[in-house]
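Below is a structure I'd like to ask you about.
What you see is the complex with one protein chain gone and the rest in place.
Which chain is which? They are A and B, in the order written, and residues in each are numbered from 1.
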Amino acid sequence: MSYVEVRPLGPAARRRRILRRRFLRRPLAVVGLVVALGFVIGAIFAPLIAPYDYKEADFNAVLAHPSSKHLFGTDALGHDIFSQVVFGARASMEAGVLATLLALAVAIPVGLIAGYYRGWVDPVIARLTDALLAFPFLILAVGLAAILGPSLKNAILALGIGAVPQLIRIARGEALALREEDYVRAAIANGASDFTILRRHILPNMMSTIIVQATVTIPILIIGEATLSFLGLGVQPPATSWGVQLRAAQDYLFDAPRLAVYPGVAIVVATLSFNLFGDGLRDVLDPRTQR
Amino acid sequence: MGGFVLRKLGAALIVLAIASFLVFLGIRALPGDPALALGGEDRDPKVLAQIRHDYGLDQPIPVQYVRWVGHALQGDLGQDQRSLSVAHTIIHKLPVTLELAGLSVLVAIILGVPTGVLAAVRRGKPIDYVSTGVALVGLSVPHFWLGLMMIIVFAVDLHWLPAGDYVSISHPLANLEHLVMPAIVLGTGFSAVLMRQTRSAMLESMGADYVRTARAKGLSEWKVLGWHAFRNSLITVTTVIGLQLGALISGAVITEQIFGIAGFGRLTIESVQQRDYTLIQGIVLVAATGYVVVNLLVDFLYSVLNPRIRVSGRPT
Partner (left out) sequence: MTTPLLEVSDLSVRFDTDDGAVHAVDRLAYTLGAGEVLGLVGESGCGKSVSALSLLGLLPATARVTGEALFEGVNVLDVPARQLRRIRGKEISFVFQEPMTSLNPVFTVGKQISEVLRRHLELSSKEARKRTVELLKLVRIPAAERRADEYPHQLSGGMRQRVMIAMAVACDPKILIADEPTTALDVTIQAGILDLMRDLRERLGTAIILITHNLGVVADIADRVVVMYAGRKAEEAPVRELFARPQHPYTIGLLNAIPRLGEEGNGRARLQEIPGRVPSLSEPLDHCAFADRCPRADDLTRSHVPPLERVGPEHLVACFHPGGEWSH
């Protein structure tokens, strides 16, 4: 018997394989990933999946109960609810993903600079971040809607801005910790430029934490979009999103409560799947968490 | 401890200053003439000139800002579109929301913390999976939808609870009856977060060396977990509560909307719908200030709980 065998794979590939194996051992996380992807794909291919166009009104079947013709029934104007839910996914996915990407685009560089350079930049950024955090997200969104006018675009902007402070904190924390790592110090001692160090040592190593955080931010922003649209501050009719549908459903709460159930369940399932996936990802990537 | 608190106070003041400046700028950033925005519908040039003078709109921005802050510190936040004092309106509606928020926090702590501890202690057992699962679902449910569902079930179908409105606290029973559902709705998301944080904080302290030492001393499991481990996890949990308060206020806005409660949250929506900029300005300022103040209190609580801060003024 000899030493542990050196595998033929390189270290990076081996790590990926270990991570993949660990991930696949968590059925819930896999389910989350699959369902989340399902929503994203469903959103992209909505016209192919939905039996009707969501704007198509059938005045003969108003507030119909679920049937073989209308899977979820119809709403007050004869729209097929199932198609609405499918199309509604578009706005939600768009908002969730785009807003997160937007926030990341701002937060990563800012956080990196704050955490890596410290000095006077860090406290300034920290105070600014805290100030942004002091505005409850919804009030921020409301304020922005007041200034810019309600629309999906502005909602995404508001959501992105709302998500930025938290992401900055995380990026900063990572950069701060990584800066103290021995290999970074070695690189500095060897005369590597700041840019090289950031690009080659710091950024790749904080990626796993950032990815986990992004995966967990998306569901929050999905709910955020729904909330804004529900309040009339996001997607504007006739465009649709789950929040818009819920807003309309309010008027029929007593007569046809199911109008509120379907879009709501869609939100819950979509959010839950992203959360499950994000949780699983975190367990797999962070060696400290035990599960 | 003094140093710590002082530093946090200083930071809070700076944050407040920045936040208030942002609010101030936000209003000024509106397209068009600020005088028109502030004045509402009136187009009479004489009135506009008067507004310009009152608000000092012809002065440079920094001066305007200082004037505004000065007024604010005296409790004057201007007048809204209906010429009512903004400060007065806000103060009138605030207690309602505070009561709602307070009840929700209570609900969240009572639901979230013990569950989190239980899940950590019984990790891997069914109760852990169940409560973690429930918490995850709780996180994934939008406030307003939960509110709608609860209204459907409890108010429409079962007729147990009223569907909305608010009864003043002078009628305590009715008051509670009306606030039960909103408080639960608002508290659920928060409790889910609390549960998860408590669980992970507990797991971390349970795995710490000092817990092993406590066991080696022959202490009962109750003492080891409930006293040694929990006391340490309390520190993390407190910080989490502080961070979640912003979300609580956001949640209050929607919850009040759905349940027809005329509080601070509803006021926010109305002010946007009516494009009442002075009111919006006042509201955002109050919200931000409230957040900063509460966080300061949480920081203070944190320093009490963590002897490392209390005694030497530094976290490590």
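Heads up, the rule we're going with is that contacts are C-beta pairs under 8 Å (C-beta built on N, C-alpha and C of every residue); 3 or more make two chains touch, one makes a residue touch a chain.
All of these numbers come straight from a predicted model, not from anything done at the bench.
Trainee: Thinking of the whole complex, not just what is shown, which of B:67, B:122 or B:308 touches the missing chain?
Mentor: The one listed residue touching the chain not shown is B:308.
Trainee: Which positions on subunit B touch the chain that was left off?
Mentor: Against the missing chain, subunit B presents residues 208-210, 212-221, 228, 231-232, 235, 305-308, 311-312, 316.
Going forward, only the chains that are shown with their structure count from here on.
Trainee: Where the CA atoms of subunit A average out and where those of subunit B average out, how many Å apart are those spots?
Mentor: Whole-Å distance between the two chain centres: 22.
Trainee: Give the list of subunit A residues in touch with subunit B in this complex.
Mentor: Touch residues, subunit A against subunit B: 127-128, 130-139, 142-143, 145-147, 219, 223, 226-227, 230-233, 246, 249-250, 253-254, 257, 260-261, 264, 267-268, 271-272, 275-276, 279, 289-290.
Trainee: Could you please specify the touching residues of subunit B with respect to subunit A in the complex?
Mentor: Contact set of subunit B toward subunit A: 11, 14-16, 18-19, 22, 26, 29-30, 136-137, 139-145, 148-149, 151-152, 156, 200, 203, 207, 246-251, 253-254, 257, 268-269, 271-273, 275, 277, 280, 283-284, 287-288, 291-292.
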